[in-house]
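My questions all concern the structure below.
With one protein chain withheld, the remaining protein chains of the complex are depicted in position.
Showing subunit A:
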């Protein structure tokens, strides 16, 4: 083409810009295309049911379960107040708050328990030679091969009055009568810690895996005691892993259903059991939906606050 030589410089530049813009558009399209399946699944199985729950929570319960299509925010009122059957006056009722409190207490205790037990395990694996680590990681994931329900049932068999622990202790003469372990808070806690321990170990291991162990020597060399090395070097560097592990344990532990039901005997209601109850024999779907949404809101707010706190702490180091 004869014209090529006469194309002025600015035109070439603008063509280059256009080509770059086109490529950026293409990249965006590719990204969207790759994201689509994931977004689809989240949309269909996450957001859609959540919307249903949101809508249901503002309706009235049907007599035999289900909902009546009448707008009402009674479900949310019911969470904090009791409505008098005769004159409709509201009196404060802390029963459900207590259930929330108990669940949070149990979940936080579970989180602390898994952290205390899980951190040394993660550290142990990370300190193994490379070729041994896969074996230990495999061992950690082994429990997932069996259904949680079955594992929880087997715990029930171990801790019940005629279970393995009590029989062994009685046989060696340490105790004369079985210790009541099943259907106690301790049993529920043990079950939850056992169930969620891998979720604490794996993220902490991931953050320790890249850990440069010569930093420990550097710390000791610079007059730090073992405790100080742990506090000033190991903890801050593995903080992201610890935070991830805590979130991964705390949230499912809050909504735990099977473990409190089987090992706690359902004697004390937890959030999960409360919600399940409303959709089952309680026949109050709006209240169940409202309780689930309140739980979600509380967790979200707690997470955002802790994230913000973590971020400002990071900034403080810089």
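Observations, loosely collected:
By our rule, a contact is a pair of C-beta atoms (placed from the backbone, for glycine too) under 8 Å apart; a residue touches a chain by one contact, two chains touch by 3 or more; residues count from 1.
As a convention for this text, contacts and distances are computed from a predicted model.
Of "Sarcosine oxidase subunit delta", "Peptidoglycan glycosyltransferase MrdB", "Spermidine/putrescine import ATP-binding protein PotA" or "Roadblock/LC7 domain-containing protein", only "Spermidine/putrescine import ATP-binding protein PotA" is the UniProt protein name of the chain excluded from the display. Annotation: of A:142, A:215 or A:300, A:215 touches the absent chain (contact as defined above).
Across A:33, A:69, A:138 or A:223, the single residue that touches the chain missing here is A:223. One of A:233, A:276 or A:292 touches the chain omitted from the figure, and that residue is A:233.
For subunit A, the residues in touch with the chain missing from this view are 212, 214-215, 217-225, 228, 232-233, 236-237, 317-318.
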